[in-house]
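Every protein chain except one is present and positioned as in the full complex.
Here is chain A:
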Amino acid sequence: MDSLAAPQDRLVEPLLSPRTQAQRRLKDVDKQYVGFATLPNQVHRKSVKKGFDFTLMVAGESGLGKSTLVHSLFLTDLYKERKLLSAEERISQTVEILKHTVDIEEKGVKLKLTIVDTPGFGDAVNNSECWKPVTDYVDQQFEQYFRDESGLNRKNIQDNRVHCCLYFISLSGTGRLRPVDVGFMKALHEKVNIVPLIAKADCLVPGEIRKLKERIREEIDKFGIHVYQFPECDSDEDEDFKQQDRELKESAPFAVIGSNTVVEAKGQRVRGRLYPWGIVEVENQAHCDFVKLRNMLIRTHMHDLKDVTCDVHYEKLPRAVHPADDQVKLTQDSRMESPIPILPLPTPDAETEKLIRMKDEELLPRRVALASTTYPEVQFLYEAKALRTVLSPQVSSPEPNTWSAASSPCGVSGGATNC
């Protein structure tokens, strides 16, 4: 930075007093200061205004404390009107997908949280393919997002893709994953970030928890399941953070306990469960990994989960999702060639026509400006309100930059005349 200072200044410097020197140095810094270091703050402010959205899926057999955990994590009760089915009613039940959306605000930051529940999973006597409704749902969301992204109006795309799936491994003494668990995780590990959890950890003593986690990790490796990996922290992070990160990685899968009741323990009111032999505190790190899970999910890794969903899982999909669209082989390369995908357009219905017209009107000024750099007449026609529309460049045409513009009285065109 200093080498950019004018040579005269450098000569003058040693003659100035220290105070003036300091002032001078500050001004130099000011000169060199471009100012893009404030970008994160700008992004932050914009995001806070816009708000975040996050979709979380909870899956596992019924009765493992999924709803209670969601309640404890987000401190909202989404299941007030839930009716629990009896065993006989459950015999003929199929797996459903239920979505609950709730808007949470904290310190001015808005979060639109969607919880996707999967009641009926793993409950039947015959659970073959019981994860199919779930994979169908995830695929649907990806497809929907793809359509929205390739669509005309992209201002308000709703991101309903599932960002994270908390999978509850059922009560197990030995850590052997059940076939249902393996089946589910293998069906979804390439589509969603799976975070396995050990449910109802208050029935386990610390020695058992340790062995169980080891065993489950082994089993996950053995079956080749790709669960969500916490990203490596940069080498220049401070030791504290690195230590936290290490602990996080070593405690996976998290052994959690949830509670929607507040009990009195040692004079304090805590979230917990009251037993005759003691009180389990949900937020006590010595009792369970709830705090670790909450921090990971909400405070540190939420953005990473969304990123991985966008960059990794979503990118893998379009090929799988649209095998029939031969014209739309949206690989990385073709994206460069045709920024607007040439979709096989069906004859548009009235609604779509209206949308197309609206979009055209929106884009017209920009197109005019672009065209008038080459053909100034276009600008003149536009101002005279004689221009109806400007057509986009035909990429497949033999002549590059063939523009054609149509207007009411007569057409003005660069290449082909159209009068």
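Operating definition for what follows: a residue touches a chain if its C-beta (ideal position, glycine included) is under 8 Å from a C-beta of that chain, and two chains touch if they have at least 3 such contacts; residues count from 1.
The definition used in the following text is that contacts and distances are computed from a predicted model.
> Hey, which one's the missing chain according to UniProt: "Coiled-coil domain-containing protein 115", "Septin", "Sorting nexin" or "DNA-directed RNA polymerase III subunit RPC9"?
When "Coiled-coil domain-containing protein 115", "Septin", "Sorting nexin" or "DNA-directed RNA polymerase III subunit RPC9" are compared with UniProt, the left-out chain turns out to be "Septin".
> Per the definition of touch given earlier, which of A:Thr38, A:Ser128 or A:Ser235 contacts the omitted chain?
Answer from the full complex: A:Ser128 touches the omitted chain.
> For a quick check of understanding: of A:Pro40, A:Gly108 or A:Pro179, which residue touches the chain that isn't displayed?
That would be A:Pro179, which touches the missing chain.
> Against the chain that's been left off, what residues of chain A make contact? List them.
Touching the chain left out of view, chain A contributes residues 61-64, 84-88, 90-91, 123-128, 130, 170-174, 176, 178-180, 183, 200, 202-203, 205-206, 211, 215, 273-281, 284, 286-287.
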